[in-house]
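Left out: one protein chain. Kept in place: all the others.
Let's turn to chain A:
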Amino acid sequence: MRLAPNFAKPSQARTDATEARLSGLALPESGAWGRAARQDALDRLREMGLPQPRDEYWRMTNPRPLNGAQAEAADLMADDEAPIWGETGALRIVFRDGVFDAAASDDLSAIEGVRIERLADAMAGDIHWAKDLYGALESRGQSPVPRPFAALNTATATDGVVIDATAAASRAIRVVYERSDEGADPVLHSLVRVAPGAEVTLLESGAGGARINTVLEADIADGGRFHHVRMQGRDPGRRAVTHSFARLGAEAAFKSFTLTMNGFLTRNEQVVEFTGDDAIAHVAGACVGDGRDFHHDDTVFVTHDALRCESRQVFKKVLKNGATGVFQGKILVKAGAQKTDGYQISQSLLLDDDSQFLAKPELEIYADDVACSHGSTTGAIDPTALFYLRSRGVPEAEAQDLMVLAFLAEALEEIEDGDLAEELRVRLEGWLARRAG
């Protein structure tokens, strides 16, 4: 699919920046369809160019740390926590600095109802079902807003996970992005195809690189269900740009949640498109950030192009010591998408005056029988509530942590599986405890 014609030819400066990023980057070896998909993506990228700080879509997040030809080295974090969701019985797949780690991974075939492959393997051949999905949702997602890093990813991704769910999966799939190289700069691209009535859960965790670019394309057929829960690595120096594209058929369901703690820069884009009637998509996230070197951006775009679909966006951020949080979320209801139920809320809790939350909630509606609402709030901890807790003997710091967890709880509730959510809550408690005093 070609880009919408409203993209102006990129300026020379933008082209130069894009070419600088691409210099020395070879397209990975692929079979025929892979080569074509990568070349198309590269053409898309060149047509739009990499984002520049003044771009409207990047007004609140400076893309420069993601644009450089080389990833800036980021210190490795000593992490003594047990791996999250390690006890859930999920099938484990490990990428270390973006490279598949067979020894640390489970047997990819040890799952019923789902076929799992590595992207590198899927792309090696000349025939594969992934041909119809790889880059397809990404390229659809380039309009009306360009997402150059996603195109860059499609062109250059070296590996990823290809999941084909044909029935209810016998276990969840847990992808762990380990990091052991200070300069690792992985580009990973994963595909999820959910057949009619099938259901699968994908868990992701870890930093994965000093700079990491991931794309997930999820095509959920009629009545299929896809759950995506993610905890982004705590490494304070890492930069991450992630895109998740989901397309939903009739009566399909997509539930997504991301917890982010730390990270120098995180841009999580979520693009959801309803193409069948009566489907639901919930995308939610929580982040906690401490310090000026924390910048977190949730960018969401939900397109309703079917009847009676329900979309829900719930994003919460806790920011302190000069941290920055960004939310730009849009609900687009196309003409004819009657009875759409769209909801969007973004909230931040600022623990001091130095931190900031920038929000751009948008509704664009071309149907006349819809219920859409959006809200955005930012505030400090309620002093009355804090006093109430302290008056019962809870020390101030602990009372504040209780309030922070309470604030985030509403986002965590979006996760359907309570056990997965509970593990995230425990991680949040740990994060807060480490910052005590």
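The working rule: a residue touches a chain if its C-beta (ideal position, glycine included) is under 8 Å from a C-beta of that chain, and two chains touch if they have at least 3 such contacts; residues count from 1.
Here is the rule we go by: contacts and distances are computed from a predicted model.
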Quick one: the chain not pictured, UniProt calls it what, "Cytochrome c oxidase subunit 2", "TRAP transporter small permease protein", "Fe-S cluster assembly ATP-binding protein" or "NHL repeat-containing protein"? "Fe-S cluster assembly ATP-binding protein"
Give the residue, chosen from A:V99, A:V145, A:L363 or A:A409, that touches the chain omitted from the document. A:A409
Just name the one of A:R46, A:R115 or A:R390 that touches the chain not displayed here. A:R390
Across the whole complex, the chain not displayed is touched by chain A residues 383-385, 387-396, 398-399, 402-403, 405-410
